[in-house]
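One protein chain is absent from this view; the other protein chains keep their places.
Naming follows writing order (A, B and C), and every chain is counted from residue 1.
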Amino acid sequence: MTLAPAFTEDVSKLESDGFGTLSLTWWGVIGFMLIEATGFALLFGAYFFLMSHEQTWAPQPWHPPDLLAGTLFTIVILLSEIPNTLAKKAALRLDLKAERRLMAWVLGFGVVLLVIRGFEFNSLNIFWYDNAYGSVLWAILLMHTTHLATDFGDTLVLWLLIKTPHGEQKRRFVDADENALYWRFVWGSWLPCYLLIYWLPRLFQ
Amino acid sequence: MSSRFPNKLAAVALLALLCGCHRDQQQPRGQPLGETVPAAASPDTIFPGGATPAPLDPRAADYEHNAYAIAQGQQLFTWMNCVGCHAHGGGGMGPALMDGKWRYGGRIDQIASSIADGRPNGMPAWRGKLTNQQIWQLAAYVRSLSGQVRKDAVGARADTMSNTPPQTETIRKPVEPADSAQ
Amino acid sequence: MSSTKALRDGPKLTGPKLQSALDATWSRPRGLIGWLSSVDHKEIGARYIVTALIFLALAGAMALHMRLQLMFPGNRLMTPELYDTSFTMHGTTMMFLFAVPVMQGVQIYLTPLMVGTRNMAFPRLTAFSYFVYLSGGLFLWTCHFLGFGPDNGWFNYVPLSGPQYGIGKHSDVWAQTVSFTEVAALAVAVTLTTTVLKQRAPGMTLARMPLFAWATLVTSLMVIFSMPAVELDSILLLSDRLVGTQFFNPAEHGDPLLWQHMFWFFGHPEVYIIFLPATGFISEIVATFSRRSLFGYPIVVLALVSTGILAFGLWVHHMFATGLPRVGYSFYTAASIAVSIPTGLQIFCWIATIWQGRPRFEVPFLYIIAFFFTFVIGGLSGVIIAAVPLDLQLHDTYFIVAHLHYVLIGGSVFPLLGAITYWYPKLTGRMMSPVLGKISFWMIFLGFQLAFFPMHISGMLGMPRRVYTYPAGMGLELPNMLSTIGAFVVGMSVLLFVLNLIISFGGKEAGDNPWDASSLEWATSSPPPGYNFAHIPAVESRTPLWDNRDTLPVVYGLKAEERELLMTSLISAASETREPSAMPSIWPFVSAAALAVLFVCSVFSPWAVAFGVVPLAVALIAWFWPKKPEPSEEAAIA
Partner (left out) sequence: MSFSGFQTMLGADALESSNFLTLFAVFMAVCVVMYLLVIAALLIGMWRGRSSREQLTVESGRHHETEPAFRTALIGWTALILVGLTALTIASFFTDRSNASVAQNPGLTLKITANQWWWDVEYTSPDSSKMIRTANEIHLPVGVPVEATLQASDVIHSLWIPNLAGKQDLIPGRTTDIQLLPRKIGTYRGQCAEFCGIQHTHMALDVTVESKADFEKWVAAQQRVAFAPTTPLQLAGYRYVTTRECSACHNITGTPAGGTIGPDLTHFASRRSIGAGTLPMNTGNLYGWVADPQSQKPGNHMPTIGLEPADLHAVVAYLETLK
């Protein structure tokens, strides 16, 4: 005895594929960013927990991590926000040609960043099996590297997709917009990592 | 289903699963009571070149890649103060155990007989101080120091100061008898 | 794109013609490939529930085996190794493979129906999560039968599970199983949160949402913030055991308590993640069988939210005996006692609803009565062990085993059994037999008391947890004998319940709304069609079906030839946009298989993480890549 429908509102006029909070995948990206942010927060918590046990943080003998690679990485990743923001605006304007060019720029920055990250690993001056300090340093760096690499992969796939005829659909611009949002999370989560790896132990010397 | 399923990885997983089943077998009792180390495997059966060494002792299979035996051996290595002469495998008064050189043979039964009967230049005989099962467990651990043991049967580190790279990272050293001229 | 040309539901296209068009759009290909590529939340939810119940039976059988071992002192039925791996598998399977997945399974099945939408927000992600969960369960039990299942307890404390004392691959298997189940649970939590927030029927404001949907929202947010803790914990343990990092090595600046802090930061919210959905079941069942809307709706919602928040501040009460500073303990005593206040208010509101209504004593309602009798004992024993001086005596004894079973079985499994009986007609279109239902109810209720109440006594008589035997002469013989008998009565009642489930496939026809309930899932047919609602309903009150007896207000205008659902605003649920919904695809299954290979092989060699990522990336790209080249709107990643 399914109830007879009483028609009240016609929703066919509503547009489809909205940006930001009007898109389901935007909420999905926010959900995953929450999960990863909790992961980062817990890893920082572990860092401070291990630190709280030591008389001198960065247990001796301690060779401070070289600042060059890390600082260079931080500068370049912050600069990468410029093409990223422009790409986000282009997506909102549904400007496909600009989007393809700017996303290429973001990918270029991504490659440079991945190369610098390679140097960062051996500028830590410690192995992951030396002590808990070394382990947690490597853990923070590796965790951020997985985020950097996966987002680079996402951007690359999206870039290849918008070069195909699929690029004309509005859906792709919504994806590009959310991809740019996630890139902000990647460099946003790097800043505390940078401080904990490179600067906090130096404060205690 | 059209999938580029990596068969190689699946095969590895299946193999790892199957051969895992006896890796963890715990034998608290060890071999039957009254068993002794075969007298035949004494140092003089080892001579350079030519003649083949004695056939491998059947018990080797129970100890060589058995995680429980290696872990007990690691504990005994510390308890019986082997560290005093051999350090953590790097050697000190006693010879290094992590390199591939074995003056009295690198096979597990030869190492067991080195422990049981002792060796000149200061290696004490542990027969009578340790049971045969403990001697074989020590031999299994000593073999793992030079990377001879499968990586999934070895613990990466001990709950002690980290003195060597993780055992799961040690590269397998080729086993070659040292020149007996020393 | 011209929207006029597309066929849309509405006054001109309704009834059987519309239903046949929607059936074609929302059906999936037949056969094994079709089964593996299904994205229908009803199919995935049912699979979650059935798989979780199978794991319940497996873990339950192990519990009976352990009870036989503990029937009398000095028993040699089980070797110590078998007993250790049995209680570990029992705990791990019950917590990670039964409790959370079954609650999420019911949430996946019911949430779209209750909030009035056609599918989950991310259908393919839900399918992916089921296959990851299934492979995690298979991995754990395969390793158990191959002889290296986990054997250090469901909490796997370091250094016993560390590289030196955790011999062989036992602890790695535990840690990797946790990785599987957490990935699955987190994925489901994200998609449930988005569904509840953005896909409610127009007019279903936050104040009109069913309480089960509120419980789903709060539980999913708790999953998002708590499960990364155990995921990270098991990754740190795996790296300690595989590549020799020093996180938990006390000799190299590490700390065994880091494990406990991170595990219980997840551990305590986990038990509320298992309990809160049950409060959702209770609110729905009490309202329906008291024939009235729930008393104090805002109180219950605030109680849910405050329980969810407070749960994150209690974890140290699991560590009262570890010698941390006493001042800190006093804070956690107060917080642990305070967390019982919101639940006390919920109980008040349920009883007030019964008091002002006219209760009908059907089987689901019986389970809720059993909940009151059982859970309140568990809650009060919880208040007792929240006090430090009491917990120092009671911690890690059978008093705690009694408490946890009272709050988990009494608090979650009883309402779950009531919920299964209550929503079974909606899932299958048939009623469960009330006679068999009542017999299995009384058996499980009385069997439970016989099994677990004596454990309070054996705990206070000095029996610690996780001992495979106990000496004679301590007075433990009688309580353990009673517990064993009770456990077998519970075992038989579960068998009877499963029998009832199976034979009721041929039971009485149920129709759309057999219980004359008030929420939206009873507005569609039983079992619901692939698209759930021909027209998306519009809601004007908390009890839509009681306030619209003959006609159901609906909105119209969604496409019939493409999978489309309606998105509404966060608070007031006003219609916002039409969002395409994902088509069935095999790639979530392939991605789950690739992830499973990566996880399993990384237990044996860390290089598997590097090599395993390649097939995983390929599968994910194929999952994301849109299919039809012509420019019609096509769902992307969903």
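By definition in this document, a contact is a pair of C-beta atoms (placed from the backbone, for glycine too) under 8 Å apart; a residue touches a chain by one contact, two chains touch by 3 or more.
On a predicted model such as this, the values are computed, not experimentally measured, just so you know.
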{"item": "Among the chains presented, those that the missing one touches", "value": "B, C"}
{"item": "Residue among C:F348, C:F611 or C:W625 touching the omitted chain", "value": "C:F348"}
{"item": "Given C:I384, C:I439, C:L496 or C:I621, the one touching the chain that is not displayed", "value": "C:I384"}
{"item": "Touch criterion as defined above, residue of C:T397, C:S440, C:N532 or C:N548 at the omitted chain", "value": "C:T397"}
{"item": "Among B:S114, B:Q133 or B:Q148, residue touching the chain not depicted", "value": "B:Q133"}
{"item": "Options C:I299, C:L450, C:V609 or C:A622, residue touching the unrepresented chain", "value": "C:I299"}
{"item": "Absent-chain contact - pick from C:L257, C:M455, C:I536 or C:M583", "value": "C:L257"}
{"item": "Footprint left on chain B by the chain that the document does not show", "value": "26, 28-30, 33-35, 75, 79-80, 128-131, 133-134, 159"}
{"item": "Missing-partner contacts on chain C, residue numbers", "value": "79-81, 84, 152-153, 157, 159-160, 165, 250-251, 254-257, 290-293, 295-296, 299, 321-323, 326, 329-330, 333-334, 337-338, 340-341, 344-345, 347-349, 351-352, 354-359, 369, 372-373, 376-377, 380-381, 383-384, 387-397, 460-462, 464-475, 477-478, 516, 518, 541-543, 546"}
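In this text, only the chains that are shown with their structure count from here on.
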{"item": "Touch-based graph of the chains, sorted into line, ring, star, complete or other", "value": "complete"}
{"item": "A-B against B-C, pair bridged by the larger set of C-beta contacts", "value": "B-C"}
{"item": "Chain whose Cα mean lies nearest the overall Cα mean", "value": "C"}
{"item": "Per Cα centroids, the chain farthest from chain A", "value": "B"}
{"item": "Centre-of-Cα separation between chain C and chain A, whole angstrom", "value": "30"}
{"item": "Centre-to-centre distance between chain C and chain B (centres being mean Cα positions), rounded to whole Å", "value": "47"}
{"item": "Set of chain B residues in contact with two or more other chains", "value": "156-157, 162, 165-166, 169"}
{"item": "Shared-contact residues (touching 2 or more other chains) in chain C", "value": "240, 243-244, 246, 249, 252"}
{"item": "Chain B residues within the chain A interface of the complex", "value": "156-157, 162, 165-166, 169"}
{"item": "Residue ranges of chain B in contact with chain C within the complex", "value": "1, 3-6, 9-10, 12-13, 16-18, 20-26, 67-68, 71, 74, 151-153, 155-162, 165-169"}
{"item": "Parts of chain A lying in touch with chain C, wherever the complex brings them together", "value": "1-18, 21-25, 27-28, 31-32, 34-36, 38-39, 42-43, 45-46, 49-50, 53-54, 59, 128-136, 138-139, 153, 157, 161, 165-166, 168-172, 174-175"}
